[in-house]
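The block underneath contains the structure these notes are about, expressed in structure tokens.
Note that one protein chain of the assembly has been removed; the remaining protein chains are unaltered in position.
After this line comes chain A, so read on.
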Amino acid sequence: MTAIVANLKEFMKDTLGIDADEIALDEPLFSSGIVDSFSLVSLLSFIEGEFRIQIAPTEVTIDNFDSFDRILKYLDGKSVS
């Protein structure tokens, strides 16, 4: 799980230009504005490519992607570990 978060943080830092090192696992990403609307699309594409999953339109919700914790839970549901 920590590897997944490290992977996500590295992507956010290198590609999205977001200083993600200090972001806590339960800290809101999208609703707080850390990840803006445009970066969210890049993050979704990265998650799909990196973990070889398909994110259905109805799964793009605050509940699934608003924090690292929620992303981990979502990926866990998709059997990504």
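Definition applied: a contact is a pair of C-beta atoms (placed from the backbone, for glycine too) under 8 Å apart; a residue touches a chain by one contact, two chains touch by 3 or more; residues count from 1.
Just so it is clear, contacts and distances are computed from a predicted model.
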| item | value |
| --- | --- |
| The complex's invisible chain, by UniProt name, from "Probable alginate O-acetylase", "Acetolactate synthase small subunit", "Spore gernimation protein KC" or "ABC transporter permease" | "Probable alginate O-acetylase" |
| Residue ranges of chain A at the interface with the undisplayed chain | 16-18, 31, 33, 36-41, 44-45, 55-63 |
